[in-house]
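One structure is given below, encoded as structure tokens.
As you look at this complex, bear in mind that one protein chain is not there, while each of the others sits in place.
Up next is subunit A:
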């Protein structure tokens, strides 16, 4: 419980309505995209950088930790209040300060929802390439906290690649700027890059300079259907070998085809073993050649290949993909999202590995994957109310992580470490690397005030 005096001070800083301390109110902030939960002492929603500074100073005085939070959709336990802490929610810092298309920059507050920024940009025929499937809900601050990916990474990279500069409130309550409005502004060390993906453990981001791009002139969306997942991964390898860089190579297996069909009725054949969504973009003149090459490659193995002819068809394809996570809820009440990544050449082996884990542990696993990136999201379906089953699921999740590491991959391609994967981190990293993380954390936050317990312990 926060003392009356502290609550009063918080209310003075951010206003009465921006402080939550009642049980029911706190409950909602105890959850995120995972099945974990915790309870915060309070929730405070600042609207300006100055307020953030005041909050940090007050919390330092009171020796209370801060847990930064955007929309809370992360899949890592990254916003679970795990110690004596107050949640600092950025959902009221939603201003788009500036969209400067001529100079390829937008300046936004961290609470801006990715989708809302896309809508504003689209009016000017621009876009912000990082678009995690959660983009209708997730915030720019959260995207940068996790260094989120999405379906376009193969060509366009991840959130890291679109962050030009940040305004950051440090754990000592001081404000710094990293980077600027262009590539060439980092002060000696690339501070922007170390903040991106740091899951709120190094600093609170209060302003973001993002790189924006013109919407490509043309785009083609294709769909290939396969008997087996392995066949789809062969197409992926062949496309890359042909020197083509598609924006998107998204894969769903039979289970996901069926669950998304239940939901969207997009017309995917329910007996297909896998579907691959392929998208290319660029100049109109370059589209036909690429579509032709991809068609030839895919048709060697695919049982069906088609090119979306209308915007409606494109939409339909994407609706299936975007509803993938949610759609499985009809099968079992709970699902655990995994996020392993392997070198592309090991993708077929990773698919085999997932099947083996499903069999070994007797669990149901569906696979969605950003196949071009070697990034798989095995979804384990279960019932959280069944304690025994839940434990089996955790064991299976661990097995998936170990399988990825055996295949020279990583335990997280885009969702982050947070609390969920912290226990496996030293399986991926050597003691020297783990110590490097601690050195960095210590430099920013020697007293472990921001998002304690996430990623590493000091």
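Methods note: a contact is a pair of C-beta atoms (placed from the backbone, for glycine too) under 8 Å apart; a residue touches a chain by one contact, two chains touch by 3 or more; residues count from 1.
Methods note: contacts and distances are computed from a predicted model.
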Chain not present in the shown complex, as UniProt names it (candidates "D-lactate dehydrogenase (cytochrome)", "ABC-type transporter, ATPase component", "Deferrochelatase" or "VWFA domain-containing protein"): "D-lactate dehydrogenase (cytochrome)"
Selected residue (touches chain absent from view) among A:2, A:26, A:71 or A:158: A:158
Candidates A:111, A:336, A:416 or A:453 - the one touching the absent chain: A:416
Of A:180, A:295 or A:352, the residue in touch with the unshown chain: A:180
In subunit A, positions touching the absent partner: 100, 102-105, 146-147, 149, 153-154, 157-158, 160-161, 170, 174-177, 180-191, 193-194, 196-198, 202, 214, 217, 237, 240-241, 243-245, 282-286, 288-289, 341-345, 370, 373-375, 408-417, 421, 425, 428-430, 432-434, 436-437, 439-444, 455-456
